[in-house]
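Left out: one protein chain. Kept in place: all the others.
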Amino acid sequence: MAVPKGARRRTKIVPGLSPGTLTDQVAGVRRVRLRVYDEHGVETRDDPDEATCGAFRARGGRIWLDVAGVPDAGLLRMLGAAFGLHRLALEDVQRAGAQRPKVDSYDGVLFAVLNDVERQASGLLEIEQVSLFLGPSFVVSFHDGEGDDIFAPVARRLDSADNPMRGRGSDYLFYALVDLVIDRKFPLLEDFGDRLDALEAEVLERATPDSARAIQQARRSLHVLRRAIWPERDVVANLLRDDNALIRPETRVYLRDCYDHAAQVIEVLETYRETASGLMDIYVSAISNRLNDIMRLLTVIATIFMPLSFLASVYGMNFDRDAGPLAMPELGWAYGYPAIWCVFITVAIGMIVWFRRRGFF
Amino acid sequence: MAVPKGARRRTKIVPGLSPGTLTDQVAGVRRVRLRVYDEHGVETRDDPDEATCGAFRARGGRIWLDVAGVPDAGLLRMLGAAFGLHRLALEDVQRAGAQRPKVDSYDGVLFAVLNDVERQASGLLEIEQVSLFLGPSFVVSFHDGEGDDIFAPVARRLDSADNPMRGRGSDYLFYALVDLVIDRKFPLLEDFGDRLDALEAEVLERATPDSARAIQQARRSLHVLRRAIWPERDVVANLLRDDNALIRPETRVYLRDCYDHAAQVIEVLETYRETASGLMDIYVSAISNRLNDIMRLLTVIATIFMPLSFLASVYGMNFDRDAGPLAMPELGWAYGYPAIWCVFITVAIGMIVWFRRRGFF
Amino acid sequence: MAVPKGARRRTKIVPGLSPGTLTDQVAGVRRVRLRVYDEHGVETRDDPDEATCGAFRARGGRIWLDVAGVPDAGLLRMLGAAFGLHRLALEDVQRAGAQRPKVDSYDGVLFAVLNDVERQASGLLEIEQVSLFLGPSFVVSFHDGEGDDIFAPVARRLDSADNPMRGRGSDYLFYALVDLVIDRKFPLLEDFGDRLDALEAEVLERATPDSARAIQQARRSLHVLRRAIWPERDVVANLLRDDNALIRPETRVYLRDCYDHAAQVIEVLETYRETASGLMDIYVSAISNRLNDIMRLLTVIATIFMPLSFLASVYGMNFDRDAGPLAMPELGWAYGYPAIWCVFITVAIGMIVWFRRRGFF
Amino acid sequence: MAVPKGARRRTKIVPGLSPGTLTDQVAGVRRVRLRVYDEHGVETRDDPDEATCGAFRARGGRIWLDVAGVPDAGLLRMLGAAFGLHRLALEDVQRAGAQRPKVDSYDGVLFAVLNDVERQASGLLEIEQVSLFLGPSFVVSFHDGEGDDIFAPVARRLDSADNPMRGRGSDYLFYALVDLVIDRKFPLLEDFGDRLDALEAEVLERATPDSARAIQQARRSLHVLRRAIWPERDVVANLLRDDNALIRPETRVYLRDCYDHAAQVIEVLETYRETASGLMDIYVSAISNRLNDIMRLLTVIATIFMPLSFLASVYGMNFDRDAGPLAMPELGWAYGYPAIWCVFITVAIGMIVWFRRRGFF
Partner (left out) sequence: MAVPKGARRRTKIVPGLSPGTLTDQVAGVRRVRLRVYDEHGVETRDDPDEATCGAFRARGGRIWLDVAGVPDAGLLRMLGAAFGLHRLALEDVQRAGAQRPKVDSYDGVLFAVLNDVERQASGLLEIEQVSLFLGPSFVVSFHDGEGDDIFAPVARRLDSADNPMRGRGSDYLFYALVDLVIDRKFPLLEDFGDRLDALEAEVLERATPDSARAIQQARRSLHVLRRAIWPERDVVANLLRDDNALIRPETRVYLRDCYDHAAQVIEVLETYRETASGLMDIYVSAISNRLNDIMRLLTVIATIFMPLSFLASVYGMNFDRDAGPLAMPELGWAYGYPAIWCVFITVAIGMIVWFRRRGFF
């Protein structure tokens, strides 16, 4: 429930730089895999160059080029040339950090930015950008999960012989990738929900200053998540609305389903936000209750012992008993001392009974 | 007023699965009942197979197929084939948990998802999905109330000979089911309102930490309810707006009435949310008031007994009365002891009067 | 400022009942008055039957039929037949409780539901539904104020010979009734505002737990009022927007004025809501201030008397003065006792001065 | 920063009165001035009658008729007849109190209601209605500032020979008056901002219950101001949008500028509202801090003197020193008394050091 580091690694934008400038930043491509497929089969080639891409495109099948890792300027330029991708879009691919999900159309190529959220072993959330290009018969995808290959489930479906995905257009593959990125939020949110429940149980039982810290961190995480996830619904809505010829009517039906999922993710998130907000209220009221308990104890103690101490002090006064018959005659009584103890005990018990009756403890 | 368990049983979505995949999950169909009806009569058949469905459809009457329980993949596939229902819609039927109410149109068949909320004996709220298909001359409905058959009132109306429902189209039956699901919220909300009133009375009388817990749970329940109910108004609005030829103008008049009910449900819910919000404020102020009461008591006790104890201590000092005429001569006075008691009593009464005047108790 | 009972008497809706079902509930018609009028005069008939209504309609004048009280099913059916009113609308007329204001059009007849709010002698607010039908040349109105006849001012205008209302169409009468219901909120709100001012003054002066209760009740009342009043503006807006031929352009000018009033009612209400919200803040800060006052007193008392008591205790110690010259020689000084009193007084005054300087009291 | 009295003097609306009824309320016209002007000059006439107005209108110049004060029914009727003003608009002119700013069009005459806010010597804000009619070649204006003539700056511009205003149409004069009323809010808001700054400084320094009162009053004032000012932006937007032929394109450019000013006024207001909201938070936290300070002092005092008093009491016990060697032998030591003082001082200093270390004071 810690603040996602990825989200706070704010985008470094150098004001005044030419738009579409590709910088040679710390890059690390982990794998570039080119697939060409049609209803008959799939062919795979790793680390293709521009010529290979051209040759594959010329063959007439559908192409999926998937880049895992952070691409350098050279690779991006090569892909831009091979598939006709716009420089501004490529600049967006390279911009690390949590970018705002969006969909754009450049010269007949759709470009979508989504966010993938992963929970690291350390418990921190990491937001990674996923970039997708959809052309007439190709999909180019970029993702940077340092752990597993997040697109593996779709790749497996494509590689299995009997899956109908092969027979469908590139727009269906594009939809499958978008759907995958959105559905990946469900297990994550479920996990988050469990932690919120645990936090609530903890606050209701014993509220420590650490709880306040945890609640604030949960709220910040939720806000960052919201910022990363909320626009994805609009991305899908735009894909549905868009009269872009690249997405065919039969695929739109599936995208509508995908839109429902995106909306559901947001609603779950909003529920958590409300829960986290309520937690702070509970926390504050728990602290106030604690204070009441403490003060009640102090009051009980003080109220019992102050009168007793006063009485004991009275009989510690040094009035001269010889001065007259009214000068502390109690001190001379044979049963004065047991009597005063009876008074002490009566007062103490009376106080306790009175407090009980008023519901003090 | 406990958190609805059904709502927290979050939808298990396996990211990357083919869309429209029907899984063989724990299913349990409790009854499948097929009715064919027209203005002349109703014929009923339980657990029909695809052939029966086809035969009934061929007869030309209006059909209502109602499934109670959780359908398995086989049944869904059979119904899909018999009535031409889309796979994506069937997948939504099978997805358990509280789904977002919506209305979709697949190949000339309307598909609506609604939520039915039931209060269980244990006091927990249970949200169950209700799925409805409306075709040219049929309605297929799915519901999973484990207790009573929630569609029984409509079934009774259809089965009673003189009800005009038989003579109306399938869209009227569809409307009747939607209306029933929405109207079922009224008694439930009434019950919820009574519990909120009881909670408010409790908080105003004696606010315990349990009250805070109850308030937070009520707020969560209300939020979950809201999430389940709010989109139903949009569902009805969409049915009204939709230029779908399936719903005829004469039925739209009734749907408009249904829309008013849905809007009213939401407004009652919003009132409860506001009340629950105000309860937390009252609770916090009740705790503060309690603290004030406690501190007031402590202050009264301390302010009365501290000066008295001081005075008693003074006359417990051991100054040598032989040292001079100013060395504690009071101790030697014949009426010194009664006099000091007079002082004690005067001071105490004076304090009490002063506190009374300042409105301390 | 108590919670309106009328608003909490929630509508009893029996889920699954046929729409447009008229129930024979506890009804009590207090008066049915039929007026037929034109620029030449007004004729009045009480408790008309269907034939009378038909005869009056046939005459060609404008008709106003006004029902005071809760109509039974028979009367509604008769009126429905005589004026061509839709069953769904008649069902809405019969539904008691605070319904959502709305305007509907059934077969060329406009149907509007408004809420009239009345403050009863007991101080409770009572929300009563007002239903209005506008046909080509008739107005049928239902209202249920148990006290005065709320439509009396309009009836008087119609009955007075020189009022231009007689010469105008039924739509003008309809407007006049809508305007009356909306304007009736102004004195009520004014009264409510005065009570809020009184409550604010009370909270600023002395905040008791009763104040919290009163604030919460005021907030609930305001919320219920808002729910009852807010949609009325939309009702008037709909009447303005509607391309219904029943309302003529010259009447629209008046409705626009009526819309301004409805908007003004809402704004006053919002101001009160904000004030009531602020009251809770003030209340909480008043309690905190009170606590500060109490604690300040306790601290002053303790800080003055604790050192004094300690000093007195010191000179109550029983060190053997014969043990040596340093064994409490003060006790033997001739002016020891006056000296210790000087110390007592000095310390007390010093403390008081110090507290004053720090602004403690 | 006190609550504007003008805003609370709620409009007295008598429900059920004929619309457009002009009442003979307490009126007091302070001046009626008629100007006819064109590019060649200005002619002025005070207190004109209907004939004069007609004669002036016949001459063909542009007319500005300005009424200062509260007009009576007679004057309004005369002006209505002379300029063709609608009765409903005239009724709105007469309605005192803070009306909602709006713009309406009656029979080819534009009617705008604005609010002028003035700070009185007493520090109270007073909201006064300004009403403006724009006809084909005339402007009729009503305002009721009891102090200065608020339209004086525009009048001066019109009266000065070289101002281009004379050569422009009546719509430009209309714009100039609207612009003036809106711009008059800037100095007022600036003043309000200064007072908020002062209040913030006061709360940060020493928060008294009076501060809470002042904050609440500032919030109420801001809310009332907002209600008075917010719709003015819409008024200008409506003038811009309106396809009313009365406002010519060249004047629209100026109105757009005026719209920017109206939007800026609202933004400043919103900033103040947010500041005032934050003030309450600061105030509450200041009170809590104060309480902490008080309790810290009490705790320090109690923690130092309670152990000391206990020790002193111990050596005030009367155990019989002759009973045995362990019976309070300290009392007989020659240096017992100095030793106990050393203990007292050591304990006190130790406590103080410990508190310092824990950052208690």
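For reference, chains read A, B, C and D in written order, and residue numbers begin at 1 within each chain.
Everything that follows uses one rule, which is that a residue touches a chain if its C-beta (ideal position, glycine included) is under 8 Å from a C-beta of that chain, and two chains touch if they have at least 3 such contacts.
Please read all numbers here as calculations on a predicted model, not as lab measurements.
Shown chains touched by the undisplayed chain in the intact complex: A, D. Touching the chain that is not shown, out of D:R33, D:R100, D:R166 or D:R184: D:R184 (per the contact rule at the top).
Of the listed positions A:R45, A:R119 or A:H223, the one in contact with the omitted chain in the full complex is A:H223. Contact residues of chain A toward the unshown chain are 8, 10-19, 86, 88, 92, 99-100, 102, 104, 106, 206, 209, 212-213, 216, 219-220, 223-224, 227, 280, 283-284, 287-288, 290-291, 294-295, 297-298, 301-302, 305-306, 308-309, 312-313, 315-318, 321, 328, 330-338, 340, 344.
Seen across the whole complex, the unshown chain contacts chain D at 152-154, 157, 163-165, 176, 179-180, 183-184, 186-187, 189-190, 193, 200, 204, 253-254, 256-257, 260-261, 263-264, 267-268, 270-271, 274-275, 278, 281-282, 284-286, 288-289, 291-292, 295-296, 298-299, 302-303, 306-307, 309-310, 313-314, 316-320, 323-324, 326-328, 359.
The rule we apply is simple: only the chains that are shown with their structure count from here on.
Mean C-alpha positions place chain A and chain B at a centre distance of 26 Å.
Averaged C-alpha coordinates give centres for chain A and chain D that are 42 Å from one another.
In chain B, the positions touching at least two other chains are 284, 288, 291, 295, 298, 302, 306, 309, 313, 316-318, 328.
A linear topology is adopted by the chain contact network, the touching chains following one after another without closure. Chain pairs that touch one another are A-B, B-C, C-D.
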